[in-house]
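A protein chain is absent from this complex, but the other protein chains hold their places.
To keep things simple, chains are lettered A, B and C as they appear, and every chain counts its residues starting from 1.
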Amino acid sequence: MGNTIGQMFRVTTFGESHGAALGCIVDGCPAQILLNETDIQRELDRRRPGQSKVTTSRSEKDKVKILSGVFEGKTLGTPIALIVENADFKSEDYEALKDVFRPGHADFTWDMKYGFRDFRGGGRSSGRETIGRVMAGAVAKKILTPVKIEIYAYAIQIGSVCGKNIDLNFIEKNPVRSADPKAAAKMEEVIKNAATEGDSVGGIVEILIKNVPVGLGEPVFDKLNADLAKAIVSIPAVKGIEFGSGFGAAEKKGSEQNDPIMAKNGKFSFGKNDAGGILGGISTGQDIIMRVAVKAPSSIAKTQKTACKSGKAIELKISGRHDPCIIPRFIPVAESMVAIVLANHLLRKT
Amino acid sequence: MGNTIGQMFRVTTFGESHGAALGCIVDGCPAQILLNETDIQRELDRRRPGQSKVTTSRSEKDKVKILSGVFEGKTLGTPIALIVENADFKSEDYEALKDVFRPGHADFTWDMKYGFRDFRGGGRSSGRETIGRVMAGAVAKKILTPVKIEIYAYAIQIGSVCGKNIDLNFIEKNPVRSADPKAAAKMEEVIKNAATEGDSVGGIVEILIKNVPVGLGEPVFDKLNADLAKAIVSIPAVKGIEFGSGFGAAEKKGSEQNDPIMAKNGKFSFGKNDAGGILGGISTGQDIIMRVAVKAPSSIAKTQKTACKSGKAIELKISGRHDPCIIPRFIPVAESMVAIVLANHLLRKT
Amino acid sequence: MGNTIGQMFRVTTFGESHGAALGCIVDGCPAQILLNETDIQRELDRRRPGQSKVTTSRSEKDKVKILSGVFEGKTLGTPIALIVENADFKSEDYEALKDVFRPGHADFTWDMKYGFRDFRGGGRSSGRETIGRVMAGAVAKKILTPVKIEIYAYAIQIGSVCGKNIDLNFIEKNPVRSADPKAAAKMEEVIKNAATEGDSVGGIVEILIKNVPVGLGEPVFDKLNADLAKAIVSIPAVKGIEFGSGFGAAEKKGSEQNDPIMAKNGKFSFGKNDAGGILGGISTGQDIIMRVAVKAPSSIAKTQKTACKSGKAIELKISGRHDPCIIPRFIPVAESMVAIVLANHLLRKT
Partner (left out) sequence: MGNTIGQMFRVTTFGESHGAALGCIVDGCPAQILLNETDIQRELDRRRPGQSKVTTSRSEKDKVKILSGVFEGKTLGTPIALIVENADFKSEDYEALKDVFRPGHADFTWDMKYGFRDFRGGGRSSGRETIGRVMAGAVAKKILTPVKIEIYAYAIQIGSVCGKNIDLNFIEKNPVRSADPKAAAKMEEVIKNAATEGDSVGGIVEILIKNVPVGLGEPVFDKLNADLAKAIVSIPAVKGIEFGSGFGAAEKKGSEQNDPIMAKNGKFSFGKNDAGGILGGISTGQDIIMRVAVKAPSSIAKTQKTACKSGKAIELKISGRHDPCIIPRFIPVAESMVAIVLANHLLRKT
């Protein structure tokens, strides 16, 4: 259960890492929107492994195929089914891990919940599950574009290296997807060092959303921040999320936290943005700003102590080509989830 | 829209701060559970204003009334409707604020979204909206009790004063609801000082959930942490949430973040709990640990610059008796939202 | 579960026949719609018992109270909570029926499902459950009025007496709510005869919806006719529903069933209306026509054989003042359910 998100822009994903295909259904996309496979492939390529020296060197093609919902290059208003067929994986590589509970992974909890799981490549708890999210996000972006909404996600911290300056044009120009031209090289080094040690590293991603119209979000349970929090925390590896002043708000007085409201020529603006663009669960029209804590990838070459399903204690070294830091590939997934939430709220706003 | 949360344990809330009544409907509560007004009143009293010197001195009775779903002291399996009728408020006090956008409040966004709002006491965006959450949470707790699940929320930070030692028995014995007997007095002082200055203060709440059975949560969008994040972020004043190692995970290596798994006599355990009790969106059986950033209350006596609906710039001093720190009263609300999410996932788990 | 209907115009009902109150929450009603208690009371009075000689002589006041969602006579865009408080019922009258499974009633199935029920007046399976539906329907009608949609329901058959001529102005002028001035008196007689015999009688209600805009309804599972079917069949006592040519379509050839489409001055029309105003689940712009089979009320004074919970066989005569035919009071409920479905589809249509 729970493979669907959204009310008016509804996304359902499916697929196991090494199954026949992974994909998504988007229900609720309005008719007559221009959409083709290139639009979606572009986003898929951004999350693809093997893009750079700081991601896994595995090479997966991940070619999108539109099964329904699009005709003559335009959406029909019917469900859009998108799939990526899996090439032949060497599943035998995973045979050895069949009964092992890899630390930090979902092997243990899945076994306890279902009593049975597809152990090949993590099955449905694999990072490949996010393929469906990215494809749906590409469709969502088509709804945001006419409203001029822009979503930027970037590494603001890798290990203990923090970015300070934000140059949005720099993000796609460096393998870490940092927005800070100065910090990027250091962040890259941190990742490479972790890889060399057979280890991995975490970080923090900042998400900036520009040109959000005022009035998005529902005021009680479906607050815009609540829906964004759910969507982002549902991405594997997320350990926390904050909005605007975030955890820093703990030390602020009310007089410091409150953003003054100004009016000029019938237009309202704010003196600063500690709110992070949302008040009472509804967008203010300012930029929405969030930060997301992302843990280090769980698959590491270093020896770890763990247990097998049978109860036997073992020492585990995970071989294979794994990401030493997931953040560069997490970024397009986070953008996609944001796009899905915003498209849903745009369509809910009647 | 968006006034309902949950699939199998569904909570809908309603009510404006100064309307005739506030309340909730709980649909999906199984039949034959013992439930009476005392069970609910106990929780309501914990969120009630006027409990101590660190909360507002306003005195609201907030008496629960069960309208349906309970017969001869037991639930019927039908919707449980619970209300709190509003006593006569002095709504005229708010007449002056009718067209004012109070900084940090939802006045501006509501006006932009609906073009019309109940300005008395914040209307539906008032903290009184949480009355329905607390009453529903009291029902949810009745479902958790037989499973032995225990939920503890406590102030871990007020302003810059941090709690370190955790004594769960101390929480209800101090007005701040700190779990640290040493830090509590300092926290109380921070709040009083803010009040004296006509200001307010924020903090961080830690939530600890004990005896969660393994296997709660759905693995993709409805991950247990994702649903908890949404539920908690939907509470007014929340600026961030983190699980387990949280934002600290950014600086951790994979070898540090991963919790080793041990087996003994056919039972599995973990060497530590950086996961915060959830892996792959599913409970591990360890304690669930979250921390929540709560901003300082927006209503302060200090002069603030803001604008009216008409566009006029004004200087605003909010009079009346407001909470200088919402955390003591936020705590039962947070526990309630956690209870609602857990009851829902317990009932989804077939 | 299952006490909520609709996506964008969401109605949740609650309440047992002899509980403290019955009511509903309407979530999704747009802001700034004029609404007051009189609008709702008018519809409640149409379903009220004791209106005429062909309904029960019980007199229930059923006064609506608006608890939330309305301010200064206008909707706020927040949940509208509406209740009817129960006057003091003589519940002891029902004590005798506590363990009896009344034939045709839900006593048996509720006991098997929940193991426990409120036996007073049928509890939640009472006809009084429809109070919430009628109040929500009154709100829904406020959304339909600006679109000029008109809903008419009337008795087209009582026992074996059929109405043929349709005079919509006559419906509220006769106690049966027949639309046929000639048949009405005979229908009334059929009901009175059944009452005299200590028995009851069924019939058929026709529902006519005028001025439905083209394009309402979703084409697959949420077809307009599918949603109407669910909404109507969910009303107690309904045994069947048909649209347009209905069961008569069985004997029709395709060439007879298909409605020819004509065009004139850029406007399309249909040569006849065997479709009943819906094609492919979407409204055509023609009148929507449905017919609903309604069974005779189950509570009769005649002796019936049945069993008690304990397994004992008994002879049962149900005393008290029951409706000999529910159709006159079913009609406002049916209209309400239609209004709720149409309001929901109007708001879903973006």
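Throughout what follows, contacts are C-beta pairs under 8 Å (C-beta built on N, C-alpha and C of every residue); 3 or more make two chains touch, one makes a residue touch a chain.
As the structure is a computational prediction, the values presented were derived from the model and not from experiment.
Only one residue in the set C:T78, C:S178, C:S200 or C:S336 touches the chain that does not appear here, and it is C:S200. Within the complete assembly, C:K223 is the residue of C:K63, C:K210 or C:K223 that touches the hidden chain.
Between the chain not shown and the residues C:I25, C:A275 or C:I288, the one that touches is C:A275. On the side of chain A, touch with the chain left out of the figure occurs at residues 1-4, 8, 10, 12-16, 19-23, 25, 27-28, 31-32, 65-69, 71, 74, 76-81, 83, 113-118, 123-124.
Residues touching the missing chain, restricted to chain C, are 1-5, 13, 101, 103-106, 108-110, 112-113, 124-125, 129, 157-160, 194, 197, 199-204, 214-215, 217-223, 225-227, 229-234, 236, 238-264, 266, 268, 271, 275-276, 278-285, 293-300, 302, 304-308, 311-313, 348-349 (touch as defined at the top).
Going forward, only the chains that are shown with their structure count from here on.
If each chain is reduced to the centroid of its CA atoms, chain A and chain B end up 27 Å from each other. Between chain A and chain C, the centres computed from C-alpha atoms are 47 Å apart.
Averaging C-alpha coordinates per chain places the centre of chain B 39 Å away from that of chain C. Looking at chain C, one finds that residues 8, 78 touch two or more other chains.
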